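With one protein chain withheld, the remaining protein chains of the complex are depicted in position.
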Amino acid sequence: MEQNNFKETVLRISGVNPKKCMRCGKCSGACPNYDEMEFHPHQFVSMVENGEIEKLMTSPSVYKCLTCFACVERCPRQVEPAKLIEAVRLCVIRQAGQNHLKPDQIPEMLDEDLPQQAIVSAFRKFTK
Amino acid sequence: MTVSYYPGCTLKTKAKNLDLYARKCAEALGIALEEIPEWQCCGGCYPVAKDEIATKLSSVRALAAAKEKGQTLVTVCSACHNVIKRVNHDMQTDEEIRDKVNRYRAPDEPYEGETNVLHYIEMLRDLVGFDKIKEKVVNPLAGKKIAAYYGCLLLRPGKVMAFDNPENPSILEDFIRALGAEPVLYPARNECCGGYLTLEDPEIPKKRSETVLQSAQNHGAEVVTTACPLCLYNLQKNGGSEIPVVYITELLAEALGLK
Amino acid sequence: MQVEKNFEPTVVAFCCNWCSYAGADLSGNNRIQYPANVKIIRIPCSCRLNPMFILRAFQRGADGVILCGCHPGDCHYTSGNYFARRRMTLLFSMLSFLGIEKERCRVEWVSAAEGAKFAATMNDFVATITRLGENKKLEDLRCKK
Partner (left out) sequence: MQRIGVFVCWCGSNIAATVDVKKVAETLGKEPCVVYYENYQYMCSEEGQNKIINAIHEHKLSGIVICSCSPRMHEATFRRTAQKAGLNPYMVEIANIREQCSWIHKDMATATEKAIILGRAAIAKVHLNTPLQAGESPVVKRALVIGGGIAGIQTALDIADAGFEVDIVEKKPTIGGKMSQIDKTFPTLDCSACILTPKMVDVAQNEKIHIYSYSEVAAVKGFVGNFDVTIKRKARYVKEELCTGCGACTEKCPQKKVPNDFNLGLDNKHAIYIPFAQAVPKVATIDPDYCMMLKTGKCGVCSKVCAAGAIDYKQQDELVQQQYGAIVVATGYNPIDLKNYDEFAYSQSPDVVTSLEFERLTNAAGPTGGVLLRPSDRQHPHTIVFVQCVGSRESGEGCGKTYCSKICCMYTAKHAMLTREKYPDTEVYVFYIDVRTPGKNFDEFYRRAVEEYGVHYIKGMVGKVSPENGKLMVQASDLLDNKQLKIEADLVVLAAAIEPDPSARPLATMLTTQMDTNDFFTEAHPKLRPVESATAGIFLSGCCQGPKDIPETVSQASACAAKVIGLLAKDKLLGNPCVAESNELMCNGCSSCEKVCPYGAISYVDKEFKMPNRTIAVRRVANVNPAVCQGCGACTVACPSGAMDLKGFSNSQIMAEVDAICK
């Protein structure tokens, strides 16, 4: 039941229909960060469709996606895997106490050249 | 001609050169950049989820402010540009988001994506014209081999950004040509630099940025140029190369003799 | 309080033989559902539709009438659907002059390959007519059984 709820949420907030996927794997062929991920873009699509959301939610892969949209741009069937990955990550960080990045971690990460943009973006991606 | 200008947070601090020369050059090219009063940070990343409303408001406020003045909204930071253009696209096409945003803001007149959003480089091409820039160049960057680095933010998603061919863009190369330099075409110019992951795990941007600079150098680049402060940071810090990385506005200012 | 019976509108669809009638057949071949309220009359071309037929249908109690033809430029008879389009534009202004909801009458271009579009169009049209309710303004009560 829980699982179905997550699947529903992921589908709703991503606006993606994983059934459109024809399993060509072009997303994973395009992904620049493929080697850093446990689950790869094409797996996100099929695992969301199979309702295996929790497996994805506990994987560090959700924080490795660069949201560079290469998979979205090149998908021949307009499935938009990056939107699914984002939605799975949101399912995690929207839960109480699940922020991936905490403000008190920031100071040690800073260096003097680091642009604000990086901190702002990371906050938007990793916290709620 | 006067346009609304959205500088963004980083241009006020770490990327002052991007902002400073953007203003100077625009003035020299006959375009007044009118900074939007009390603009708010765009958030750095476009909120992808369909149920994100609050995170889109700052962009909508800037867009609506430009609409009120009847001006085009110009951004120069690639990230701000990506966020604002995509939020604008949502306001044009997604009825639910449009409705919720307008209910929340409750303005006199609802905002429905009327503002035209241009990146600074698009402004140079469409409002000024690269030909005119060529005429105004006093200090041509002749002989310099410059690699344009687009990254992901300017180009994708291609249909929404409508910036250039997302897999084989040419706008920055045309710009470089207008400045008298020689553009370098290399395949990694639209690959990601690793972005904000540098905060958590610099190893990833390191691999990505090294790939980008390697590819640029393989093809003979002497200088790399970008419009994004974070790309600049990653290429410089994580790129593992001494090759200079500069903002597009710095190149422009140099060629126009304003630096 | 009297419980109102579910309103089931009568919808007449005029379909050209070459594109839209074939499109309707295709939606049947693919088993794509649309409401039984829609009854199709086959005409050779959308330009065969005399606006009088539409008025007649309204007079006899139809709640909605839709004309489907080939896409502009694809007419089997080269130019018939262009004539149909002009005639229907005139009819629309006449209907609005008479105070009839313009949504009761519609033109759609459906090709022989667009079975799904045919069904979607009919679903949408029937939903629109159901929302509008019964056609009372043009119905001739003398024609009622």
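Labels A, B and C are assigned to the chains in the order they are written; within every chain, residues are numbered from 1.
Operating definition for what follows: a residue touches a chain if its C-beta (ideal position, glycine included) is under 8 Å from a C-beta of that chain, and two chains touch if they have at least 3 such contacts.
What you see is a predicted model; the values in this text were computed from it and never measured.
Among the displayed chains, contact with the absent chain in the complete complex occurs for A, B, C.
When the full complex is taken into account, the listed residue touching the unshown chain is C:Ala24, out of C:Ala24, C:Cys68 or C:Cys105.
Listed for chain C, the residues touching the missing chain in the whole complex are 10, 12, 17-19, 21-22, 24-25, 27-29, 31-34, 36, 39-45, 47-53, 56-57, 60-62, 70, 73-80, 83, 87, 111-114, 119, 145. Not every partner is drawn; the one left out touches chain B at residues 165, 167-168, 185, 187-188, 191, 215, 218.
One chain of the complex is left out; on chain A, the residues touching it are 20, 22-31, 34-35, 40, 42-43, 70, 73-74, 76-79.
Convention: only the chains that are shown with their structure count from here on.
Chain contacts in this assembly follow no simple pattern; the graph is neither a line, a ring, a star nor complete. Looking at contacts between chains, the pair that accounts for the most C-beta pairs is A-B.
Rounded to whole angstrom units, the spacing between the C-alpha centres of chain A and chain C is 47. Per-chain CA centroids place chain A at a distance of 24 Å from chain B. Not a single residue in chain A touches at least two other chains. None of the residues of chain B touches two or more other chains. Across the interface of their complex, chain A is touched by residues 8-10, 13-15, 41, 43-45, 47-51, 55, 77, 79, 152, 155-158, 166-167, 191-192, 194-200, 204, 208, 211, 228-230, 232-233, 236-237 of chain B.
Partner chain B is touched in their complex by these residues of chain A: 12-15, 32-33, 36, 63-64, 66-70, 72-73, 82-83, 86-87, 90, 101, 109, 111, 113-126.
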